[in-house]
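One chain of protein is taken out of this complex; the other chains stay put.
For clarity, chains are labelled A, B and C in written order, and residue numbers in each chain start from 1.
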């Protein structure tokens, strides 16, 4: 039975790294979770159990920590690129992939002033980046995830096609709630990744102010806003679960419900995803 | 084989309630998860399958939604008390228990101003309350949970006893990280529950500024601070997991590690719990 | 402000221990997660930061691994008792608490025969034990958790009280599904803990065959069955979430639904708990 190793990847996942930058004044905190993956010409590792080219995933983990000591880790993009470059140069490797996620910490405020070395975790939301280094060069995407937002007005859904299985009533006024995941791609050669904060603000503000005809409609408006505040990105992919809030029927209890009382549901949920790209003209 | 039904409780858990208060100006959002439990003289339900006194848990759920329409739900304490009073009056019930947890939403800022009907979820942290109504009256405890904090200095652990299984090195300088859960009890008759914000601030500020000799030492200082800013509470219980951040040994790579590079670990974790009570003199 | 340390406990949670018993023949596998907690006269640790009596939780962890090397770990009860005895003897300790949970592994079958050193994880269900050692002696409870069962017939719920918030229809035929958590207490002096398998069988078989008028009714029958197969236990506490399976209304699509198509829901859920005790006559 002739077989081919058609694709392979291996690496280390969830390397948890906390770096404290202890400068003369206030401490800085960087809290990262990193995945490393390598693809390559590793057939003999698989087929013959020959580990000559198989860099241990334990070594990948050690490398992350050692690099973190030597590097300022000023932003996750630059640090991830440095790691990807290192691993891509290893024998047999045709592609190195580094994913990093940064947890959000704010300084604790004491007496109205930010404390120099105490922090409070802001919760769910995280910054993300994915770096791929292969023969075609470097690919870099960045984003954010788990940014949960909700609006109580300016969200409609009507005019949709009806078939024999349609029971959903049309509405001009519903709760719209989602957990934003955004991933964008920088133009080749970008080295300033500060667009992140501008893009985040554009996404959130557009979510708030858009007169929504559907999640799709708001997704497009959000993507457009992101592209308009950051010339250095060429596309953005948004993943927007529709976290349904169902109006409770209170009529059995002799009560009306003028869009006031809702059940928040976990499942099933809608899922709306799209990539919007700048047209290169 | 003679048997006794020594204890029983039943109810509905995780009733998800979102109320939008649609006043003339900005909308308010209240996002609650509620548990209801009843204890009582329900022996014949268990032993004979006679449901005459068994209020369905489905009815409990309906009651939460109907009450939420009629009530302002201005604070979770008052709403939970109202529910507990209702259920405690049902036939056979000797104790009604209502637990509520409120998720934190902030208004989205657009153009520097809070938006009237769009919100962003602040993440993990939640407000909690537990109300018990039985023959001895009403018991009310309140608190917060999942408030994650970390400090990079002013935390030591030394001078502890050593036995044949001790390998931990003493330290004057370690990362201290925890996820605060606090529960406090109000004096009988309290009806103003606004101490919450003051207590939260006292807990967080004390965590930040305390010169810690151990998690226990900081727990006590935090509890003391909470009791000092809220005369209306009689005790506070703190639950502080010790989220260990281990210093990475970089010497195999020819590098030092002056308290800069840490592994954040999930398990095992320390767990420190205590109740501090005002001494009634 | 005079304060009292009204209660305290500290310890290590989620110590993950896998022991391979490498005897001459087949290997045995024991997979445990252990919590250790100590209560005691530790006031000066909290109030003054004096760690003289504060056995590090890191030492607790080390002790678990060292004891596991010296002990056969034949059953989690005996191993937990040994740990509790050790910690209860430490200075200042008034109560030592050890909780253990054992993950279920079966041997992999190869060619119809159990393999001597390869295992497959059976999934959710775990064995549990809690040991408390204090001045009053030893208390031991055992149990199992996450044992998920479902029956498609012989489950009714009717004859319950109706109030202004009741909408639930009565039924003689519904799906009954739950995740069994059971905890039982042995008579003082019990040293044979093999009742576990008999109790598990009694719980599951009674769930299957009982003509259920409610979850409470079935809970009682299950508890009774457990007590009848194990003379050495004095009580059993069952915790039975009611995992609702809702009949889907297919009439909008011109279809009937003779108890065939259900939505399995996660929340809200009912929760039924009770302790049934042997009456000592």
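Following the convention adopted for this analysis, contacts are C-beta pairs under 8 Å (C-beta built on N, C-alpha and C of every residue); 3 or more make two chains touch, one makes a residue touch a chain.
Just so we're clear, the structure is a prediction, and the values are computed from it rather than from any experiment.
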item	value
Full-complex contact with the absent chain, from A:37, A:123 or A:143	A:37
Residues from chain A at the interface with the omitted partner, ascending	1-16, 35, 37, 42, 45-59, 61-63, 66, 90-91, 157-163, 165-168, 212-217, 219-220, 223-224, 227-228, 235, 237, 241-242, 267-279, 281
For chain B, the residues touching the chain missing from this view	164-165, 167, 252-254, 266-267
For chain C, the residues touching the chain missing from this view	16-22, 27, 29, 31, 62, 65-66, 68-70, 105, 108, 110-111, 115, 117-125, 147-154, 175, 204-205, 207-209, 245, 248, 250, 252-253, 255, 257-265
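Note that in this section only the chains that are shown with their structure count from here on.
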item	value
Central chain (by mean CA position)	B
Between chain B and chain A, distance of the C-alpha-averaged centres to the nearest whole Å	29
Cα-centroid distance, chain A relative to chain C, in whole angstrom	37
Residue list for chain A, restricted to those that touch at least two other chains	252-253
